[in-house]
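Left out: one protein chain. Kept in place: all the others.
Our next item is subunit A:
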Amino acid sequence: MSVMSSRPALRWLVPAAAVAVVVGGGAAVGTLAATAEPSLPPRTAQQLLVDLQTARLDGLSGTVVQSADLGLPKLPNLSGGGSGTADITSLLTDTNTLRVWYSGPDKTRVALMGTLGETDVIRNGKDVWLWSSKANKATHRTISDADAQAHQLPNDLPITPQEAADKALAAVDPSTEVSVGRSATIAGRDAYELVLAPRDKTSLVGQVRIAIDATEHVPLRLEVYPKGSDQTAFQIAFTQVDFARPDDEQFRFNPPPGAAVEEETGTPEADKPDAGLPGHRDGAKTPEEAGLSTVGSGWTTVMVVKGDGKQAEGAEASQAAQVFKALTPVSGAWGSGHLLSGRLFSALITDSGNIYAGLVSPERLYEVALENK
């Protein structure tokens, strides 16, 4: 203190040091976590694929952060909810934090965390509950065995890295180049990285990178890079994970007193977009009903939905008009329509009501539209 008294300016070294420690410490932790490359025994891509398929997962709980930067124009909010309301459709944009609990396929819980709200999807045996704290509303659905085979959740968006990886692996075929990337540390666990790249260079997808836990063989992170970009367009990763089987307590849900309870019957609507194909949100029908077909194969598959030529009515029409306003009007030899063009995919809605979508450039969609004219 005597030095400090004789040289008062030296006192400023203390806050300076505090800033250095806080900023430096934070940065060091960040860089260490980002660059530390654990040394793992080498494994081939084939071995990793087998690992993934044979992984037996008893249970896990953890926190998942998902972010999407699909480069889309800002679409009018179709659900009518505001921002930060923990709404399922917000998974298509922005960054979201989810907590997941898994204890076998018939016991799952996913909680989408809003700022001061939460949306939960809880499956316990045959009961599926959708709880929204903001609306103070619980929706219950009993699923039959047939449904149970088809759906684990009333939503096909990949909400865990596992689901996202399953979707990516479904695309592994001769059109895909599979290699092993650098190993990484994710949520404090060592992981191998499997890199899937389309051989067909007309696809907008550059790489899909799946990080696989070295001991549990469970996907911990999935990143999708557009062609020629080192910024992910879609990313989903655990920030914290625990492979202990969660308590049954987590899957028990009784609607709280005072909440609105809605009983839902019948089969759930299957009209949820595949990861990264929100062009489909416009259709109110299931793809099968609406006449879905595909052109091409592998990564450059183009989905074709034939319109029924009928005009939408009422609220649907005004909603469609709002959506169209956000899209780019385009025309060519194939006719005219509206284009939704993102970093990973394109979707074309022609004025005759046909929809073309795929992980390809708009030009490819025009070609398909011309062929289908």
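Simple rule for what comes next: contacts are C-beta pairs under 8 Å (C-beta built on N, C-alpha and C of every residue); 3 or more make two chains touch, one makes a residue touch a chain; residues count from 1.
The working rule: contacts and distances are computed from a predicted model.
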Chain not present in the shown complex, as UniProt names it (candidates "RNA polymerase subunit sigma-70", "Transketolase family protein", "ABC transporter permease" or "Na(+)/H(+) antiporter subunit B"): "ABC transporter permease"
In the full complex, which of A:G117, A:G181 or A:G335 touches the chain missing from this view? A:G117
Selected from A:T44, A:N136 or A:Q231 as touching the chain missing from the view: A:N136
Missing-chain contact among A:L49, A:L70, A:V195 or A:A259 belongs to A:A259
Subunit A, residues in touch with the chain not shown (by the definition above): 4, 8-9, 11-12, 14-15, 17-19, 22, 26, 63, 80-82, 85, 94-95, 99, 111, 113, 115-118, 120, 129, 131, 133-138, 239-240, 250, 253-260
